[in-house]
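Certain chains of the assembly are absent from this excerpt, and the rest are unmoved.
A, B, C and D are the chain letters, set down in written order, and residue numbers restart from 1 in every chain.
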Amino acid sequence: MMDHVYKTIELTGTATTTPEKAVRNAIERASKTIQNMRWFQVAEVRGAIEDGKVAHWQVTLKVGFTVNE
Amino acid sequence: MMDHVYKTIELTGTATTTPEKAVRNAIERASKTIQNMRWFQVAEVRGAIEDGKVAHWQVTLKVGFTVNE
Amino acid sequence: MMDHVYKTIELTGTATTTPEKAVRNAIERASKTIQNMRWFQVAEVRGAIEDGKVAHWQVTLKVGFTVNE
Amino acid sequence: MMDHVYKTIELTGTATTTPEKAVRNAIERASKTIQNMRWFQVAEVRGAIEDGKVAHWQVTLKVGFTVNE
């Protein structure tokens, strides 16, 4: 890990089932265009309510990846 | 969503199983008296420990709802 | 709870499955050496990414316990 | 102001024109049911975007009022 440079981006994943699934959705979607993702940090957990129930979860992540040499 | 007014309240749900269940408990209990709930945001996740294990989860939410016209 | 004194420590649990499991791992590991744990508060949820997927979850907790008399 | 008690609530006003108008909308709507409002503090300024332009402003306020004797 000597003298590498990383970039962090902020993503929000959504899922109707659990916040974990929302995290996995965001990361798997991002993996289609970003290589070398290394870590994430949960920044915010929100959700939408419909008819008095949780309709879906929205989880905002910071995701770090290695800047390609 | 033009010129609506929303109110936000703070609730804490509890559950012995998962923090998601604590969130759902808080929202479903609140839906008995509040109509038009629209969103929530997780403010804090805590819990109680008994005999060296998680006894229950306590999740504090901000919940927003439309003020009735 | 009159005039007790509590100490809070900070632990990070890890798990490949869910953040709840990471919390339970940290608390059950700590219970081997600390008695009288009373509560916890989630301070941070992070994780590692490998091959474009969540490889494991890292959850940092504050854990409070009664200082023995 | 001796030994009064105040309550603070959290409201979100919306407006298509300016964030000031969103603040005024929230306070004037609340004045229909709450008497003795005394102060407000802006907690968050957000908005929705449609067709690449600001569609409306959403301003969240804390509003304090005297609890009636």
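The criterion applied here is as follows: a residue touches a chain if its C-beta (ideal position, glycine included) is under 8 Å from a C-beta of that chain, and two chains touch if they have at least 3 such contacts.
No experiment lies behind these values; they were computed from the predicted model shown.
With respect to copy number, the whole complex recorded in this structure file holds 12 identical protein chains, 4 of which are shown.
One rule holds for everything that comes next: only the chains that are shown with their structure count from here on.
Which listed pair repeats A-C comes down to matching contact pairs by residue number; over half match for A-B among B-D or A-B. Distance from the chain C centre to the chain D centre is 38 Å, each centre being the mean of its Cα atoms. Centre-to-centre separation between chain A and chain D, using Cα means, comes to 32 Å. Residue positions of chain C touching 2 or more other chains: none. Listed in rising order, the residues of chain C touching chain B in the complex are 20, 23-24, 27-28, 30-31, 37-42, 63. Contact residues of chain A toward chain B in the complex are 18-19, 44-49, 52-54. Those residues of chain B whose C-beta lies close enough to touch chain D in the complex are 1-9, 62, 64, 67.
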